[in-house]
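This is the structure I have questions about; it appears just below.
For this depiction, one protein chain was excluded, whereas all remaining protein chains were kept in their positions.
What follows is chain A.
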């Protein structure tokens, strides 16, 4: 297998595995930048996957080929509403945010499987009939060398993810809203003194993370899993959280980290077909993303500094 063919098999798979992580990690960036730790990303993805699959199964006949797109939109809305619980607990009730996030994870999985059993009388749903399919991007796919690597047989959602990362960067770093959001995460009292509504911004940030987490979960469900059960989302949310921190709480950094994780996962999937990786025991490929993340955190990228007020509830009038 030549080098070009190698890239042709690795890159689309890497993009395919990265997309859900990118979406979810972007949500995590918003939440954590506003000072609300979001361990609940996993649960938000579970909720997104559940809603995406249920909507898809229910309305596949009505909306036809548009079903997957509508499914992810509905999943975003429901997960955004679901994340309000986390917002209320961690912003208004001053709950320990990590704990509240853990509760979100338990709650989403419990609700999802409970309702699945309620509605489908079994522990997992049927396979969806209208998932996302791979396509070639018009025009770009015809470019020699680059076309086959990046634009043939890919999921559009992967590119939506990358575009959203750019948009998230623009919002956070180039708009007044983004500046305020970051200010609230660094020094809420100073922000409050300047007339910024700390509570409102944190609510908005958590709800954005809910929508993005739901999007990530739904995309995962409709590209990779294709049904919902208790084992659909197992750890992708935590991977996304790792991507947030690996990417130093920066949207583009988080995207890069998510792409890297996707790449590492794709190696373990297609490793058997690559000459010099075929002899490596599969376990090393499986643990590679996790070991590399630890090594990277320990060495290459140095200290990852969290937003200063991350995890602290803001209490008006306190110093």
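Note that in this section a residue touches a chain if its C-beta (ideal position, glycine included) is under 8 Å from a C-beta of that chain, and two chains touch if they have at least 3 such contacts; residues count from 1.
Note that contacts and distances are computed from a predicted model.
Participant: Of the candidate names "Protocatechuate 3,4-dioxygenase beta subunit", "Polysulfide reductase NrfD", "ABC transporter permease" or "Electron transfer flavoprotein subunit alpha", which one corresponds to the UniProt protein name of the undepicted chain?
Facilitator: For the chain missing from the view, the UniProt record says "ABC transporter permease".
Participant: Of the residues listed, A:111, A:162, A:196 or A:269, which one is in contact with the missing chain?
Facilitator: A:111
Participant: Please pick, from A:10, A:39, A:168 or A:258, the residue that touches the omitted chain in the full complex.
Facilitator: Missing-chain contact among the listed residues: A:39.
Participant: Touching the absent chain in the whole complex: find that residue among A:7, A:60, A:179 or A:306.
Facilitator: Only one of A:7, A:60, A:179 or A:306 touches the chain omitted from view, namely A:306.
Participant: Where the complex has a chain not shown, which of A:4, A:99, A:163 or A:190 is the residue touching it?
Facilitator: Spelled out, the listed residue whose C-beta touches the missing chain is A:99.
Participant: What residue numbers in chain A mark contact with the hidden partner chain?
Facilitator: Touch with the absent chain occurs at residues 39, 85, 89, 92-96, 98-100, 102-107, 109-111, 113-114, 117-118, 231, 234-235, 238, 241-242, 245-246, 281-283, 286-287, 290-291, 293-294, 297-298, 303-304, 306.
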